[in-house]
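Every protein chain of the complex appears in place save one, which is left out.
Per-chain numbering from 1; labels A and B assigned in written order.
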Amino acid sequence: MTNRLLTIKNLSVTFGGLHALRDLNFHVDEGEIVSVIGPNGAGKTTFFNMISGMVTPTSGDIIFKGESLLGLDPNQVTAAGIARTFQNVRLFANMTILENVMVAQHCRTRQGIGGSLFQTRSFKREEREIREHGEKVLGFFGSRLVGYRLDQPASVLSYANRRRLEIARAMATKPTIILLDEPVAGMNPKESAILTDLIGELRSDWGFTIVLIEHDMNVVRDVSDRVVVLDHGETIAQGSYDDVSNSPEVIEAYLGRPVKETA
Amino acid sequence: MSDTELLPARKPLDQDWLKLLNYSFTLAFVSIFVSLTNMPVRFDTRMIIEPVFSMGYLSLFWLPVLLGFLVTRETVLEGIASHKKGFREVFAGAFVGVVGGGGLSLLVYLLDNFNVRDPLVNWSPQLRDLLSFQRSNVFGFVIWPVIGLILGSLGGSVHVVSTRFRRIVTWALLAVIGFAVFETVLLDLSEGFAWLGAEWLTDELYFIRGGLTMHGAVILAVLGGLFAAFGHGSTRRVKENFTALESTQRTRANIVILLLSAAALVVLPLFLGGITNELLANVGLFVLLALGLNIVVGLAGILDLGYVAFFAIGGYSAALITTTNRADSWPSWVPALTKAQVAETWWIPSVYWLVALIAVVLFAALAGLFIGAPVIRMRGDYLAIVTLGFGEIIRLMFQSDWLGGYTGAAQGVTNIPGFQIFNVATIKGTDPRAVFYLVLFFCVIAIYVSWRLERSRLGRAWMAIREDESVAEAMGIDTVKAKLMAFVVGAVLASFSGAILAAKVGSVFPTSFEILVSIVILVVVIVGGMGNIVGVIVGALVLIGILGGPTQPGLLAEFSEYKLLIYGVLLIVMMLKRPEGLVPNVRRTRELHQDEYLQDAWLKGEIDTDSDDEETALTATASPPNMGTQPA
Partner (left out) sequence: MPPPVHVKSQTVRRRTGVDIFLLIMKVAMSGFVILGFLMFIGQQIDPNNFIASRINPDATGLTAAQFEGLIISGLSQGAMYGLIALGYSMVYGVLGFINFAHGEVFMVGAMTGMITSNKFDDAGLWESNFLLSLAIVLLIAIICSTLTAVTMERVAYRRLRGSPRLIPLITSIGVSFFLQNVSIALLGPRAKTYPALPDWLSKKRELLGFISIDGPRLLVLIVATVAMLALWFLIEKTRTGKAMRAVAEDKEIASLMGINVNRTIVTTFAVGGAMAGVAGILWGLLFRSVTAVTGFLPGIKAFSAAVVGGIGNMGGAMAGGVTLGGAESVAPLVLLEPWGINGVSQLKDAVAFLVLIFVLLVKPTGLFGERLSSEDRA
């Protein structure tokens, strides 16, 4: 009964001769939480950039809900139902917190110049809906991002709250899959434990499917159904957390090969 | 800063001498430069106080005051002890004034002994006479350091005197200079209010040949000072009361203010004469243009240097559609017709201006798409140059013999009828008051459009694109479409302005649409405050109203030769010192002064401190504000 949402076939990308990703195969089923791990420079962020359309693969295919995403612009990918966050938080720092989540609903709304100039009833209704949905996704994080905060610029937020706002912004695009790029980076253990629970709630209460890149193994262990390990642009292991963490290839990728002979 | 301890004043000779010399040489250099541009001689005919003080001397006198003030200015930081101000500051100002004044002494000497009129066209005896106050050269040589001494120490003593006193003096000066600058308008107004006896008042204030009378100046200075001394507190109270209002009450108050100013704008022109109405109409044309460019540059962050192209397209299409006498210029396959037939044939362009406007809007929107589409994916700075190229191409097309058959080439299109509003009324371009009302009408439309769009789905998309284009795209915004919409809206607003210009002047020439116009509009937007409707209007009022547009005279007609020079200086100074403009947009200010903003927010306790990472909140804001499109 599992419903395959996203399938990635033989995906490769090269940057001027350098293979950032090589023959990558990957899939996500509906309702799964999949973690992508791997040492620095393994191509994890490139992988996300490729799914979200910011980088075009050299070869291979990305199939989402039965249709290829290749050649789509990032906004079209988002409209198709894949939202993402960024590793180095990239909020619209000078827009208010509410505006950040309002603007993310752009591809789900239709009103144009005419509606706003003549203040049509449908325009006002849509604006109200955008606002309500925005407040709803912000409310997911408790009281941190709502109330008086709504009209403050995103730049005054603390680092952890910026990460939360980025997730809220991704949620606001009404996606099917959310790609989280190191969601707990820079958070203290208590905060990251709370966020780990929230990631679980993203699936159970909101019905999102989640792919996350993470370095924090506690988070990976607690939330993932499945873990995929990348190294040098290739998948080197795949499976449950326990399988993967005991795989010799993975240990080698992280710790290096024991020196057998002197050169 | 009230409770920070002040360190005792430093000794007068405890100076940063290098800085003093630096400022002195700057003063000398700038005064010589200003003299050689002939500004003092040119402005000497414009009196501020008849017969003692002219704008010519003012153009030299403000420099020592400013530099004398700046030389000892230092930013006082919260919590860091600073020295008390004292004689040292006055001394520094005086030093700068004396040494810098020596520059003009040198110039007087050189003017007297050498003649380099060949390259420097303003090297003239008039300049020498002016600089030596129509007396002997020795007098001129000696007097400038003395003047420098007085003015420089005045500038330096600004640090010493109390804020209240400083405010009084500033207001007194402002009152005198302001009334001198606005002489034409006030005289015009007094004629309109003659039935109230207003003319008696202006006769007292102003000298017949221009400039304030002595007693007029004294009265104004006293009034200005009194206002500053006693009025200031109450204005501040009004402001405080206003900010203390509930938001609903505040909107209500805003609406009242808006209605009152609208009423003033509608009623006042009735009492104004032709000159002022003409001036206001010109300002209005630029308000329209600037509001349009503000959408493109201020909201969407696209630097369009070829904005004049849409102005030209508006002007030319209105001109070509409404003129009747162009039948002979149509291509050969159009059957020849006599003038009478032309007048009777419906499809020959002789359309009412208001109907033509629909076609103009259509053309402009198409042009916006056509010019926008190729450039929209380019890097921000390439886009600037390519749009500039498009602006130039469009003008060259209108000017060329190739399309000259339609557009009249360099001779332009003439005999454009006025504003025909169906058969109901015709507004003649020669009736400034009616033209002003028309411009006002379109400005109101433009303001409404800007205001609504900024708070709409599209406006938010523009802001997001300005902040970080690739993230905006990843969040589902079709950036190409949104940016094209910005182009189109801007183009339509500019075309209104062009269409009004064509009907107002009665002719269009390719020379009215040079790149220069684009840059002047850009200066208006930047000086006023990018992204802020009020700022843009203020910018147009101040720059176009006082200095004048590219071809339109302003209040200070004497400045017309120098207005472009001043625009250039303003653009540089604004970019270096106050990139957010005179009336800043809250958001942009945050962008450009993020550190200071965050510090203030922190002091006010607005910074997010819910977790134990407030440190990061302050330091991690290093993400550079993005005005263009590329993330770092």
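FYI, a contact is a pair of C-beta atoms (placed from the backbone, for glycine too) under 8 Å apart; a residue touches a chain by one contact, two chains touch by 3 or more.
What you see is a predicted model; the values in this text were computed from it and never measured.
The omitted chain makes contact with just one of the residues B:Gln399, B:Gln420, B:Gln552 or B:Asn585: B:Gln399. Residue in contact with the omitted chain (choice from B:Val176, B:Leu220, B:Leu285 or B:Ile376): B:Ile376. Here one chain is not drawn; of A:Leu5, A:Val28, A:Val55 or A:Val250, the residue touching it is A:Val55. The chain not shown here touches chain B at positions 36-39, 118-122, 301, 303, 305, 373-374, 376, 378, 380-382, 384-386, 388-390, 392-393, 396-397, 399-402, 404, 470, 480, 484, 515, 519, 522-523, 526, 561-562, 564-565, 567-572, 575-576, 579, 591-592, 624-632.
In the analysis below, only the chains that are shown with their structure count from here on.
Put simply, chain A touches chain B in their complex at residues 52-54, 73-75, 78-79, 83-84, 86, 90, 92-95, 99, 102-109, 111-113, 115-117, 119, 123, 126-127, 130, 144, 149, 152-153, 155-162, 169, 173, 186, 188, 191.
Chain B contributes residues 448-449, 452-453, 455-461, 463-464, 467-468, 470-479, 485, 489, 587-588, 590-591, 594, 597-598, 601, 606-614, 616-617, 620-621, 623, 625, 631 to its touches with chain A in the complex.
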